[in-house]
Structures are given as structure tokens and as C-alpha cells.
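Note that one protein chain is taken out, while the other chains of the complex remain in position.
Up next is chain A:
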Amino acid sequence: MLEIKNLHVKLEEEGKPILKGVNLTVEAGKVHAIMGPNGSGKSTMSYVLSGRDGYEVTEGSATLLGEDLLEMEPEERAAIGLFLAFQYPVEIPGVGNMTFLRTAVNAQRKARGLEEMDAATFLKEIRARAKELKIDAEMLKRPVNVGFSGGEKKRNEILQMAMLEPKLCILDETDSGLDVDAMKLVSDGVNALRSPDRGFLVITHYQRLLDHIKPDVVHIMYDGRIIKTGGPELALEVEKNGYADIRAEDA
């Protein structure tokens, strides 16, 4: 589903290389986790895949369902099924959460050649999904992420994911800033979306999120490359021994 080949990326302004040859394949129905220390390039990868400005791809490719992601605008990537759950969801005062989501859902439907979802159907859908994530009606009416707690922001990201029904979901440090209960709620939301035709890329520092969202494959990223790939046991190894041992192996 997602194919990343020999991806090299540098920061546009400083010219500093961040990704130095990433190879990664995420299959439909699978959950891949990427772990790694700060500065290893995990978040950069999520931004490059979703099309944020400020990065320059110098080599390599990234495709989703056979389509070249790197040539597309961020909204086009979203329309073919890419979703990034932000580490720091952005506050947008004065724009209602519901208005925002409806605009997004209908923009994607339009891009896919589908009819817009009418107000009644949308309302029914969003209420059902919000209930599962314990998001009350009040939160839906409030401006996007304004005054939301850390947990509420992350639940709101998952709500967007549920409404947009992407093919590939990237979760960028979704566990940051969450207490245990909030992490459970968010993880349950993610697990409910697991399906045979949907892939996940879960980026995290810590193993604890992976207790709730069980990965099929775990990758360790270090200094812009994936230096080791394994099963769920790899996450446990990191938790126990840190990244130093793996780095030593790589060297």
C-alpha cells in the first residue's frame, strides 16, 4: 500500500539532510510502528509523506496505492486516502469543529467524484462516531481544538480520521501529552478503525502506546534511516535496553 524507497530529504532552508535513505513498505491491514530517539527523522517522514512545505526530497520515492505522493498537493494526498494525526493539532479560532469536518469530508468526496454528504446524513454519522470517542455535542460545536485539553485534541484527531475513512493512517506521537485513560480511549478509537484494507504507521517514542495499539511490524529509525525491523518484541527490547544496543548492532 505505502511504498517508500531510498527516500532522502533535507531541510529546504538549512540544507541539512534529515532522511538518508528510508525504505519502508506498509501493507493493507497491517500496523507498522516506527520508534526512534528524538531527532531521528520520524516526524519529518510523516510531514514529507503528507506534503508539508519546507522539505526537499533529493532522492527516492514514496507511493500510496501506486500513486506518486511526492508530486501531489497535501489535499490531493488526503483525497487518495492519506491521513496524518498531528502530534500538535492546530487550534483554529472562529471555525466550528463541525463546519471544518464537513468542509473536509465534502472536499474529499468531491475530489473522488462523489456527491456531497447532506447535512442530515453528516450529522448522524458524526454523532455516532463522536459518541464512540466520548466526544460530546458541545465539543463538536466549539471552534477547532480551541480550549481542548491534550486528550480532547487527540480524540478529535481520531474523530477526523474516522469521518474521513483514509486508506493509510499516520499517527505522529499520538501518545504525547496523554494520561493513561486518554491513551486507552484514543487507542480504542484507532483499533476500531483497523480493517483489512487500511494500513497504519504509528510513530512513537515509547513502547506503552504499542501495548494498546498492537503492531504487526516494528521499525527502529536512527539518524534518518531504518536500522532494524522486527516483530512486536523489538518494541519491548527498546523499552528494556534503550536504543544504544541497537545502534551498536547497526554499527
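Here is the rule we go by: a residue touches a chain if its C-beta (ideal position, glycine included) is under 8 Å from a C-beta of that chain, and two chains touch if they have at least 3 such contacts; residues count from 1.
What we mean here is this: contacts and distances are computed from a predicted model.
Asks: Out of "Fe-S cluster assembly protein SufD", "Xanthine dehydrogenase family protein subunit M", "Cytochrome c oxidase accessory protein FixG" or "Tripartite tricarboxylate transporter TctB family protein", what name does the UniProt record list for the absent chain?
Replies: UniProt lists the chain left out of the view as "Fe-S cluster assembly protein SufD".
Asks: Among the options A:160, A:174, A:187 or A:207, which residue touches the chain absent from this view?
Replies: Result: among the candidates, A:160 touches the missing chain.
Asks: With the full complex in mind, choose from A:29, A:89, A:177 or A:232 the residue touching the hidden chain.
Replies: Of all options in A:29, A:89, A:177 or A:232, contact with the hidden chain holds for A:89.
Asks: Which candidate, A:51, A:199 or A:215, sits in contact with the chain we can't see?
Replies: Spelled out, the listed residue whose C-beta touches the missing chain is A:51.
Asks: Under the stated touch rule, tell me which residues of chain A contact the chain that is not displayed.
Replies: 50-53, 73-75, 77-79, 83-84, 86, 89-90, 92-95, 100-101, 103-105, 107-108, 111, 143, 160, 164
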